[in-house]
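Right, one structure below, let's go through it.
Shown here: the complex without one of its protein chains, the others still in place.
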Amino acid sequence: MRDTLKIFLLPFSGLVFGIFVLMLLVYFINSMEIFQKDGLAIYTTNQWIAAEDDPQKESYGVLAAIYGSMYTSILAVLIALPLSICFAIFVIDYAPGKLREWLVIATDVMAGLPTIIYGLWGAFVLVPLLKDYVMKPLYNHLSFIPLFSFEPSTGYSFLSAGVLLGIMVTPFASAIIREAYRMVPFTYRECVYALGATRYEATKVLIGYIKPAIVAGTILAFGRAIGETVAVSLVVGNTFNIHPSLFAPGYTISSLIANQFGNAFIYRYMVSALFAAGLSLFFIGLAVNLLGIYILRRYRYAG
Amino acid sequence: MLGRVLKEKLFLAAVFILAFLTVLPLFHIVFSITARGLPVLYKGGVEFLTGTLPPPGDGLGGIAPAIIGTFVLVFLTSIVGLPVALLTGIYAAEYPNSLIGRAVKVLLQIMVEFPTILVGLFIMQVLVIPMGSYSALAGAFALAIIMMPYVAVYTEEALREIPFTYREAAFSLGLSRFKVVFMVLVRIAKKGILTGVLIGMAKVAGETAPLLFTAGGANRVYFAGIDKPVGAIPLLIYNLVQQPYENYHEIAWGAAFILMLVFLAIFIPIRLSLKEVKL
Partner (left out) sequence: MSAIETIDLNIYYGSNHVIKNFNLEIPENVVFAIMGPSGCGKSTLLRSFNRLLELNENARVEGDIRLYGESIYKMNPIEVRKRIGMVFQMPNPFPHMSIYDNVALGVKMNKLVESREELDERVEWALKKAALWDEVKDRLDENPSALSGGQQQRLVIARALAMKPKVLLMDEPTANLDPLATEKIEDLIYELKREYTIVIVTHSPAQAARVSDYVAFLYLGRLIEVGKTEDMFERPEEELTENYLTGRIG
């Protein structure tokens, strides 16, 4: 018997696939130009020469953006990880009923809050705060350490972007870790305490039990961070810069696209260069998400 | 012995402090935006909601084109995106073991986290350039792609949670699968599906990146048509923040306050009526 439901629904699911594939194609096709001109140098060099008069003088390399995306996202995850783990522990083990509910609601709100609000707050509140209370003191006393070596002038920097992203992605990592920690079987908890462990030691063991979920949460948080655009572009400084210091301004792939696209049409190759940058983000985002989902799936079906 | 006790105390302190730090930014943000945004509303009065963008350095004017634009965009996005989203969610729920069903679920999870700027760029290439101008339609298509996975996932979960016995009862009455799904199951899952729709709409109302190269923005024109550029509150804020003028920054705070208020007003009630929320 024909299943009319399936026949009716299938085209719509097909449409979804189609759009995704079309997106990938569009990025490939539009990157072709710059690939033909410079090959993969677009990804390995750091320069941005836009010449209005002579297209041959144009030369683009988005290495700085790739560097910045990685730098800020890793920083974000380094911040998000301890925060989400401790949040999960507190909410599950220590918080009384009502407080627990409201804490979870708070993180859900943070996860859904429009990113431009984070960006606005980041640019006008967080950045000055970080500049005056963190960056300047660290620079004044510890600038011999490469991490602190750039002189902070405006405060727009990898650090600001990393901190802001960390705040933004913590709710996502926290949701996954929280759920996993909650599902640790009660008998397991009981037996760990029965062995005479202190709270600290017991928690260490239980957290070890959910390690795959923590890994998955971290990876997915990384994916979120690297794809974020507006909040980052308002605090990272939007400068082509590859520098180890936290206080240096830089670019991320997404903020590069957002920033440069407006005037890209005047130039011959810039549009293509930006599409190529987008293509790299496409793949990084895809790889990271698939990895995170895979780890989470395996963990859920095993445990 | 002492070392163990000390570690214990440090541990508890760290857990408490870090948990607190996790949500502290939210309160700081809400506080800052209210502190800087509410006064703008007082100063600007009703005109802030009805007027248009003033010249640089000269007063507050209004953000009406952005407000109208946000409404127009959410409306268009829903028309464009909801049918596909709902039907895709239904497919994933009804055929979970088929190859396409499983692939759809994976695809939806990927798209939920997908960088939104890439969607905007894509729509720009396939819609804006052929059409020759930014438009509300282009913005709506970009937002629809972003909204779609959320609504689909909520729909799929709402359907999956329906007790099996209702499915049996519906089939036992001699209904075709099509009718069982649309006349019975979807109606039973109405609440869950509607929740997903509202959350999807709240989310896209706050999106900026997809609109950067599609909607175009409108500051002085209230509404020119769906094939013309349109404003949006997040887009306006983004543009104003990057300009050096004090009054534009003030307007940005005011607009952000409105955006935040609307978001919380929609999100918190929905969230309270649910046990949990999928991110």
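The letters A and B name the chains in turn, as written, and every chain counts its residues from 1.
Methods note: contacts are C-beta pairs under 8 Å (C-beta built on N, C-alpha and C of every residue); 3 or more make two chains touch, one makes a residue touch a chain.
Note that this is a predicted model, so its numbers are computed, not measured.
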item: Residue of B:K7, B:H28, B:K179 or B:K228 in touch with the missing chain, whole complex considered; value: B:K179
item: Residue of B:K7, B:H28 or B:R167 touching the missing chain in the full complex; value: B:R167
item: Contact residue for the chain not shown (choose from B:I188, B:V221 or B:I270); value: B:I188
item: Hidden partner interface residues of subunit B, rising order; value: 97, 163, 165-176, 179, 183-184, 187-188, 190
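The working rule: only the chains that are shown with their structure count from here on.
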item: Whole-Å gap between the CA centroids of subunit A and subunit B; value: 18
item: Subunit B to subunit A touching residues, read off their complex; value: 4-5, 7-8, 10-12, 14-19, 21-23, 25-26, 28-29, 32-33, 36, 83-84, 87-88, 90-92, 94-95, 100, 103-104, 106-111, 113-119, 121-122, 125-126, 145, 148, 176-178, 181, 199, 202-203, 205-209, 212-213, 234, 237-238, 241-242, 249, 252-253, 256, 259-260, 263-264, 267-268, 271-272, 277, 279
item: Interface residues, subunit A side, partner subunit B - complex; value: 3-6, 8-10, 12-13, 15-17, 19-20, 22-23, 26-27, 30, 82-84, 86-87, 89-91, 94-95, 103, 105-121, 123-125, 167, 170-172, 174-175, 198-200, 203, 220, 223-224, 226-230, 234, 254, 257-258, 261, 274-275, 278, 281-282, 285-286, 289-290, 293
